[in-house]
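Below is one structure, written out as structure tokens, with a few remarks after it.
For this depiction, one protein chain was excluded, whereas all remaining protein chains were kept in their positions.
Note that the chains take the letters A and B in the order they are written out, and that residue 1 is the start of every chain.
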Amino acid sequence: MTYTVALLAEAVGGILVGDGSRPVVRVATPAAAGPQDLIYIDSARHLAELRASGAGSAVVPRDVLPPPGMSGIQVDRPASAIARILELLVPSARAFHQVSPQAVVDAGAVVAPDAGVGPFVYIGPGARIGRRTEVHPGSTIGRGVTIGDDCIIYSGVHIYPETVIGDRVVLHSGVVLGADGFGFVQEPAPGGAPGVCHRKVPHVGRVVIEDDVEIGANTAIDRAMLEDTRIGAGTKIDDLVMIGHNCQIGRHCIVVGQAGISGSSTVGDEATIAGQAGLADHVRIGRRATVGAQAGVTKNVADEGVVLGSPAMPVRNARRALPLIERLPEIRKQLAAHEGRLERLERAPNLER
Amino acid sequence: MTYTVALLAEAVGGILVGDGSRPVVRVATPAAAGPQDLIYIDSARHLAELRASGAGSAVVPRDVLPPPGMSGIQVDRPASAIARILELLVPSARAFHQVSPQAVVDAGAVVAPDAGVGPFVYIGPGARIGRRTEVHPGSTIGRGVTIGDDCIIYSGVHIYPETVIGDRVVLHSGVVLGADGFGFVQEPAPGGAPGVCHRKVPHVGRVVIEDDVEIGANTAIDRAMLEDTRIGAGTKIDDLVMIGHNCQIGRHCIVVGQAGISGSSTVGDEATIAGQAGLADHVRIGRRATVGAQAGVTKNVADEGVVLGSPAMPVRNARRALPLIERLPEIRKQLAAHEGRLERLERAPNLER
Partner (left out) sequence: MTYTVALLAEAVGGILVGDGSRPVVRVATPAAAGPQDLIYIDSARHLAELRASGAGSAVVPRDVLPPPGMSGIQVDRPASAIARILELLVPSARAFHQVSPQAVVDAGAVVAPDAGVGPFVYIGPGARIGRRTEVHPGSTIGRGVTIGDDCIIYSGVHIYPETVIGDRVVLHSGVVLGADGFGFVQEPAPGGAPGVCHRKVPHVGRVVIEDDVEIGANTAIDRAMLEDTRIGAGTKIDDLVMIGHNCQIGRHCIVVGQAGISGSSTVGDEATIAGQAGLADHVRIGRRATVGAQAGVTKNVADEGVVLGSPAMPVRNARRALPLIERLPEIRKQLAAHEGRLERLERAPNLER
């Protein structure tokens, strides 16, 4: 189907400015765009890029007019509109529509008739794959795993037994769900030998991924010791994140790349954990709280709290304090100078003490 | 088999308190437990949870009595006892008992008759798989790899040629052992072009994993350049850890999630490297030393040493120093105030200098 600016404006509930009959074949960046391309700017700050672009059309904020000759779609939230337009222009094609003869599906597994299972996928006994869900090549779905409808399990995803996955979940390649939590009890070495050893604590809990969660490449989420490690509905997790056993992550959270959440921590709804941040175990992050990039959190963070730094501190403190680390040599120098001046003053012969 | 409190008390060498005939079907958390569930508390500090629980039985420390109506098992180390009880209640079931017809085992490989090899496993020439070891679907065992007895290689594990793995080793999904170390020599760009290029140093060493090691999901351990990267017996490694070429990790160490150990570093026996910590290359961490979470270690750490911070410092210093970062604005303000007061004093007209 060929879209015109007018059709797209209608689809996103925007106001058409200029020629609505212009065709749109793709979304492009301002620098790369040509007459059949649509661009977008988020705010009037990017007006120069808009004007310099060779694009035929643009999605713009309500207060921006496209330059002469460019068609425009004015909307409240350009980024949302572009997400919708991309969905229309580049409809996601299903790659697998049936069970590949090169897959191994246990006789005791139930795969919905309209699910797609690629080659080299193993589906264990008792597993259930929901309607229209796709499992790409080389993934492993363990015994008793439940996967809901309309999920995409990309290639090379490994899901341990008993994991529960809701509807519309997206798991990118290399995701591992349900590996044993890192739980060991330190014991004396056996047989009276000196030293210690670490005895494994069997992990009999599960991982539960609620609806509409997306999890990035090579992220690992460990099963709980007794109950569930849970990722709340709508939460989005980036690549290479680690979430330890027993964690409870709320709904509609954002967890950015390489963040690490230690065991038994809880994260409130709509919270953000930025990249490479680390949470100690048993920490509680409040609703809508934000943990900044590379922060190290060892104490609870209140609802709406924003922390930064390692150890983490309130962001308003961090923004003033962290840049001063660079000034420490100067601080020391000034201190030394004060020391000398104080000594001179204290030695002043006519100063009565 | 159904266990009673009395049977479990005997199995862990504990003292039975109350009704020993009560059946135990699972271990649960205090809040979730019912009459057929066993809970545990680690110390008398959790007495309130114990008393509020609906559990039928509890493992408790020697100095704790379960509330009336709850059966108890008093032990020295409740966590160890629970590990043992979980082993009894939830015996780990083998998933694969033979070589799947969908596996490819090279004619020159030797797989023990009672080993289990799942579908889509590739086992290269000269590889050896020990007795009762399981290799789950989609794993790759390279040429000449040796795996001992009673190991579990979960799905999607990739083991490069010549790696040596002992007995009772557990490798979780996504583990990569033996990829080339990150060794390059910077050279002038070829052909007299400006700039540099990086020439690969072939890595002909191995990875050696000793007995009883467990390695978490998506952890990568690189092969040595010439000899062995070695993980000592009994060491437990969490998810998403990186261990570089030539490292020597001692016995019974703990390496927590997302820690990174650069090339040619050594870690002494029973040391702990906490989450997201980073070790520079050629660093030596002493026996029973501890590197705190997110620490950045560029110098050796003595036996039993405990360091924290980036750059790392002794923990007793770090605990006092790191929280003061937040006070830097105040320190600067006080310094500025002192400056003014000193100037006023120095300007005092009757002060003889």
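Keep in mind that, in the parts below, a residue touches a chain if its C-beta (ideal position, glycine included) is under 8 Å from a C-beta of that chain, and two chains touch if they have at least 3 such contacts.
Since the model is a prediction, treat every value here as computed from it, not as a measurement.
Student: Using the document's definition of touch, tell me which of A:Thr229, A:Ser262, A:Gln276 or A:Asn317 contacts the absent chain.
Tutor: Of these options, the touching residue for the absent chain is A:Gln276.
Student: Touching the hidden chain in the complete assembly: which of B:Asp37, B:Glu134, B:Asp222 or B:Asp238 does that?
Tutor: Selected residue, touching the omitted chain: B:Asp222.
Student: Touch as defined at the start, partner being the missing chain; which of A:Gly156, A:Pro202 or A:Gly263 qualifies?
Tutor: Only one of A:Gly156, A:Pro202 or A:Gly263 touches the chain omitted from view, namely A:Gly156.
Student: Going by the touch rule given at the top, which residues of chain B touch the chain that is not shown?
Tutor: 104, 120, 122, 124, 138-140, 142-143, 156, 158, 160, 174, 176, 179-180, 182, 184-185, 187, 189, 195-202, 204, 218, 220, 222, 226-227, 240, 242, 244, 258, 260, 262, 276, 278, 280, 294, 296, 309-311, 313, 317-318, 320-322, 324-325, 327-328, 331, 334-335, 338, 341-342, 344-345, 348-351
Student: Counting contacts across the full complex, list the positions on chain A that touch the omitted chain.
Tutor: On the chain A side, contact with the omitted chain comes from 26-29, 32, 77, 79-80, 82-83, 86-87, 90, 92, 95, 100, 102, 118-120, 136-138, 154-156, 170, 172-174, 212, 214, 216-218, 234, 236, 238-240, 251-252, 254, 256-258, 269-270, 275-276, 293-294, 310, 322-323, 325-329, 331-332, 335, 338-339, 342, 345-346, 350-353.
We take it that only the chains that are shown with their structure count from here on.
Student: Using mean C-alpha positions as chain centres, tell me how far chain A is from chain B in Å, no decimals.
Tutor: Taking the mean C-alpha position of each chain, the two centres sit 24 Å apart.
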